[in-house]
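Taking it in order: structure first as structure tokens, then the write-up.
The complex appears here minus one protein chain, its other protein chains still in place.
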Amino acid sequence: MTVRLGELAVRFGCRLRGDPQAAVDSVATLGSAQPGSVSFLANARYRRFLSTTRATAVILEPRHAADCPTAALLADNPYATYARVAALLHPLPRAAAGVHSSAVIAPDATIAVSASIGPHVVIESGVTVGERVVIGAASVLQQGACVGADSWLAARVTLCRAVIIGQRAVLHPGCVIGADGFGFAREADGWLKVPQLGTVRIGDDVEVGANTTIDRGAIEDTVIEDDVKLDNQIQIGHNVRIGAHTAIAGCVGISGSTTIGQRCMIGGAVGVVGHLTIADDVVVTGLTMVSRSIAKAGVYSGALPADEARVFRRNAARFRHLDEWYRRGTQGGGEPSDSESEEESDD
Amino acid sequence: MTVRLGELAVRFGCRLRGDPQAAVDSVATLGSAQPGSVSFLANARYRRFLSTTRATAVILEPRHAADCPTAALLADNPYATYARVAALLHPLPRAAAGVHSSAVIAPDATIAVSASIGPHVVIESGVTVGERVVIGAASVLQQGACVGADSWLAARVTLCRAVIIGQRAVLHPGCVIGADGFGFAREADGWLKVPQLGTVRIGDDVEVGANTTIDRGAIEDTVIEDDVKLDNQIQIGHNVRIGAHTAIAGCVGISGSTTIGQRCMIGGAVGVVGHLTIADDVVVTGLTMVSRSIAKAGVYSGALPADEARVFRRNAARFRHLDEWYRRGTQGGGEPSDSESEEESDD
Partner (left out) sequence: MTVRLGELAVRFGCRLRGDPQAAVDSVATLGSAQPGSVSFLANARYRRFLSTTRATAVILEPRHAADCPTAALLADNPYATYARVAALLHPLPRAAAGVHSSAVIAPDATIAVSASIGPHVVIESGVTVGERVVIGAASVLQQGACVGADSWLAARVTLCRAVIIGQRAVLHPGCVIGADGFGFAREADGWLKVPQLGTVRIGDDVEVGANTTIDRGAIEDTVIEDDVKLDNQIQIGHNVRIGAHTAIAGCVGISGSTTIGQRCMIGGAVGVVGHLTIADDVVVTGLTMVSRSIAKAGVYSGALPADEARVFRRNAARFRHLDEWYRRGTQGGGEPSDSESEEESDD
């Protein structure tokens, strides 16, 4: 699709510096852009590519306009404007409405006429699929699941019984919504399964990454509020609640019955212990273990940075005796204990 | 389903305090219970909800009976009794016996007449499916796989060739049992694949969470003993053995050839290095790295708790020079090195 810069400026509310008749038909990074493409500057890290870009136009903040050698679309939030331009220039193919002949649909399921049901999809009894929903190939919607209008299940998505998905949701391949939570009672001779009777309720505008799992509640429901964004391979335990607009990076685990506030940002591979409450606007950096509730907005960390193994191992050996060392130090001692010198050599 | 309290008491061996004719038809948490529901108190954390609960009856330990404003079902293990009551009041729909017309079944597979084979299931040559087994939609059972009586494969489960599943197993969607272990020999010009010739043997009463993966053995088998409970997104490497009654929380990784004892409890996102032996009755708390064998029952930890990022970063910077600091300290020095002040400002 080809669009003139003038039209982009009008449509997306930018100020244009340059020829409104110049045309673009694709987006590109600053470094690899060619004439005909529009690029953007949103991350200071990439500013060094600006002066030599071959793009026809660059979307950037007004304060960088002076450094831009090409036409400029000036925007307060260049990344958001870029996203809109990219969606306009590169529209995705839309699946045609209708039910593929290989899909297996229960007679009492309710499927909107405008919905698209792909090949080898399974839709069980009592399921509801809203207007313009796309259910990608090989997805399974179990009894009573419900998918709101304009949602997209990419392929191989599993919705277990009674799971509720809001409108405009995006669910990537392999995600599993509503499997049993991990609940067992310990008895003398082993574990007894605790029935998982709640379901999962997902709000509007939620995105769920590939192979992410969200467990159904034990008694009440697991709840994902509106506009929550979940990356790939996240595990969310039963009875968790995640507040609106919170974004969670890949490989995070949230244990059961924990509540995460609104607008939080959780870094990759973070682990959150069960039964905690995390306030609104909390940022947790990657690989951190959150083992207590967080009552105050702010940035929290807990992972040591990588070091040369030789150096790290020595420091870790000292760590194993930190308390001992401290107590000795404040009591006037200070001799290394035998175990410490040993420590260094035995891995 | 409606049941009288007197019947619950008799059936599950509780002492009843209250009207045996009172009826209940559902379970609920203490906080949200309504008349007609039965609740329970198993975690001290929720005791504050007891005095105001609207439940018709509460399952609890005799020592809490005095604080209970409603009828009480007194049980030594209230959580286990709750689990039994919940299963009675909220029975799951049972899949009907028979093979769905869209399933693809090899002519030489052995399928019990009482088994239920869902839509789009694939069952390859030599597979055996036992009595009353339920194979959920879109599951794939490769050559020679074997599923014991009363097991439930929820949906989209993969059993690779020759995998053996015991009786009463529960396998959640997306789990993959018996993919190749990660085995490669390094040669001058790259990696050479090592054939993975063993399989996976899973005992009775095992539960495997959504998207969990258990690799087949390299030569001998990977073994999961009876009554092991695995949460979602766990990775178990080739030749691992997990002892009976052990429970493992989500996102844990167990590297190849490690043996875990019986009745262990492994917290979320723990990593266990390969070729180790972990004793019976070991508890490992979340996000811990287990890099040496553990010979003694007990509780083990290794993850630092989250802190405000600013504070954590300063402490982490000191950690990077802990050994140096220690050596200086015990030799009478004590001046900060140049690098440390630098350290603090550069993230």
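We just call them A and B in the order they show up, numbering each chain from 1.
Convention: a residue touches a chain if its C-beta (ideal position, glycine included) is under 8 Å from a C-beta of that chain, and two chains touch if they have at least 3 such contacts.
Since this is a predicted model, take the numbers as computed values, not measurements.
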Residue, one of A:Val24, A:Ala138, A:Val194 or A:Val282, that touches the chain absent here: A:Ala138
Options A:Thr2, A:Gln21, A:Thr52 or A:Thr330, residue touching the unrepresented chain: A:Thr330
Touch criterion as defined above, residue of A:Ala86, A:Ala185, A:Ala279 or A:Val299 at the omitted chain: A:Ala86
Residues in subunit B touching the chain absent from view: 102, 104, 120, 122, 124, 138, 140, 142-143, 156, 158, 160, 174, 176, 179-180, 182-187, 190-195, 197, 211, 213, 215, 219-220, 233, 235, 237, 251, 253, 255, 269, 271, 273, 275, 283-285, 288-292, 294, 298-305, 307, 311, 314-315, 317-319, 322, 325, 329, 334-336, 347
For subunit A, residues in touch with the removed chain: 27-29, 32, 42, 45, 77, 79-80, 82-84, 86-87, 90, 92-93, 100, 102, 118-120, 136-138, 154-156, 170, 172-174, 205, 207, 209-211, 226-227, 229, 231-233, 244-245, 247, 249-251, 268-269, 286-287, 291, 303-310, 312-313, 316, 319-323, 326, 329-330, 347
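Note that in this section only the chains that are shown with their structure count from here on.
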Cα-centroid distance, subunit A relative to subunit B, in whole angstrom: 23
